[in-house]
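One protein chain omitted, others in place.
Now for chain A:
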Amino acid sequence: MAFESNEKAQGYWRENLRLVITLLAVWFVVSYGFGILLVDVLNQITFMGFKLGFWFAQQGSMYVFVALIFIYAAKANALDKKYNVHED
(Lines give C-alpha, C1' and ligand atoms only; values in the text may rest on other atoms or scores of the structure.)
Protein backbone atom coordinates (compact mmCIF):
# COMPACT_ATOMS: atom_id res chain seq x y z
CA MET A 1 0.00 0.00 0.00
CA ALA A 2 1.39 3.32 -1.01
CA PHE A 3 -0.66 5.20 1.59
CA GLU A 4 0.34 5.33 5.27
CA SER A 5 -3.11 4.20 6.32
CA ASN A 6 -6.55 3.37 5.04
CA GLU A 7 -7.85 6.72 6.26
CA LYS A 8 -5.21 8.49 4.18
CA ALA A 9 -6.17 6.49 1.11
CA GLN A 10 -9.82 7.39 1.56
CA GLY A 11 -8.95 11.02 2.29
CA TYR A 12 -6.93 11.25 -0.91
CA TRP A 13 -9.72 9.79 -3.02
CA ARG A 14 -12.33 12.03 -1.37
CA GLU A 15 -10.29 15.15 -2.04
CA ASN A 16 -9.65 14.02 -5.60
CA LEU A 17 -13.37 13.44 -6.21
CA ARG A 18 -14.21 16.85 -4.76
CA LEU A 19 -11.70 18.47 -7.12
CA VAL A 20 -13.04 16.61 -10.16
CA ILE A 21 -16.67 17.34 -9.32
CA THR A 22 -16.02 21.06 -8.73
CA LEU A 23 -14.22 21.40 -12.06
CA LEU A 24 -16.87 19.41 -13.90
CA ALA A 25 -19.52 21.70 -12.43
CA VAL A 26 -17.74 24.67 -14.02
CA TRP A 27 -17.38 22.66 -17.25
CA PHE A 28 -21.13 22.04 -17.27
CA VAL A 29 -22.10 25.62 -16.43
CA VAL A 30 -20.02 27.35 -19.13
CA SER A 31 -21.00 24.99 -21.95
CA TYR A 32 -24.44 23.49 -21.27
CA GLY A 33 -25.47 26.34 -18.96
CA PHE A 34 -24.26 29.56 -20.58
CA GLY A 35 -23.89 28.19 -24.13
CA ILE A 36 -27.18 26.29 -24.41
CA LEU A 37 -29.75 26.45 -21.59
CA LEU A 38 -29.33 30.13 -20.72
CA VAL A 39 -28.27 31.26 -24.18
CA ASP A 40 -31.36 33.38 -24.84
CA VAL A 41 -31.05 35.20 -21.51
CA LEU A 42 -27.33 35.89 -21.93
CA ASN A 43 -27.82 36.98 -25.53
CA GLN A 44 -29.47 40.13 -24.13
CA ILE A 45 -26.00 41.17 -22.93
CA THR A 46 -23.39 42.43 -25.38
CA PHE A 47 -19.79 41.47 -24.73
CA MET A 48 -16.94 42.69 -27.00
CA GLY A 49 -19.36 42.91 -29.92
CA PHE A 50 -20.83 39.46 -29.28
CA LYS A 51 -24.13 38.39 -27.82
CA LEU A 52 -22.82 36.84 -24.60
CA GLY A 53 -24.59 33.48 -24.90
CA PHE A 54 -23.37 33.06 -28.47
CA TRP A 55 -19.85 33.98 -27.36
CA PHE A 56 -19.87 31.27 -24.68
CA ALA A 57 -21.10 28.72 -27.21
CA GLN A 58 -18.51 29.52 -29.90
CA GLN A 59 -15.55 30.94 -27.98
CA GLY A 60 -15.76 31.25 -24.19
CA SER A 61 -16.50 27.66 -23.29
CA MET A 62 -13.37 26.49 -25.12
CA TYR A 63 -11.09 28.92 -23.26
CA VAL A 64 -12.56 27.75 -19.95
CA PHE A 65 -12.05 24.07 -20.94
CA VAL A 66 -8.34 24.67 -21.48
CA ALA A 67 -8.01 26.47 -18.15
CA LEU A 68 -9.88 23.69 -16.33
CA ILE A 69 -7.48 20.98 -17.46
CA PHE A 70 -4.40 22.91 -16.38
CA ILE A 71 -6.01 23.79 -13.01
CA TYR A 72 -6.83 20.12 -12.56
CA ALA A 73 -3.27 19.06 -13.45
CA ALA A 74 -1.75 21.53 -10.97
CA LYS A 75 -4.16 20.71 -8.13
CA ALA A 76 -3.96 16.95 -8.66
CA ASN A 77 -0.16 17.09 -8.66
CA ALA A 78 -0.25 19.07 -5.40
CA LEU A 79 -2.65 16.51 -3.92
CA ASP A 80 -0.26 13.68 -4.84
CA LYS A 81 2.54 15.49 -3.00
CA LYS A 82 0.37 16.12 0.05
CA TYR A 83 -0.38 12.42 0.43
CA ASN A 84 3.06 11.42 -0.77
CA VAL A 85 1.79 9.31 -3.65
CA HIS A 86 3.51 11.25 -6.45
CA GLU A 87 5.83 9.58 -8.90
CA ASP A 88 9.53 9.57 -8.07
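Structural remarks
Rule of thumb we're sticking to: a residue touches a chain if its C-beta (ideal position, glycine included) is under 8 Å from a C-beta of that chain, and two chains touch if they have at least 3 such contacts; residues count from 1.
Just so we're on the same page, contacts and distances are computed from a predicted model.
Looking at the choices "Cytochrome c oxidase subunit 1", "Cation acetate symporter", "NADH-quinone oxidoreductase subunit K" or "Urea ABC transporter substrate-binding protein", the name in the UniProt record of the chain not drawn here is "Cation acetate symporter".
Of the residues in chain A, those that touch the hidden partner chain are 2-3, 9, 12-13, 16, 20, 23-24, 27, 31-32, 35-37, 39, 43, 47-51, 54-55, 57-59, 61-63, 65-66, 68-70, 72-73, 76-77, 80, 83-88.
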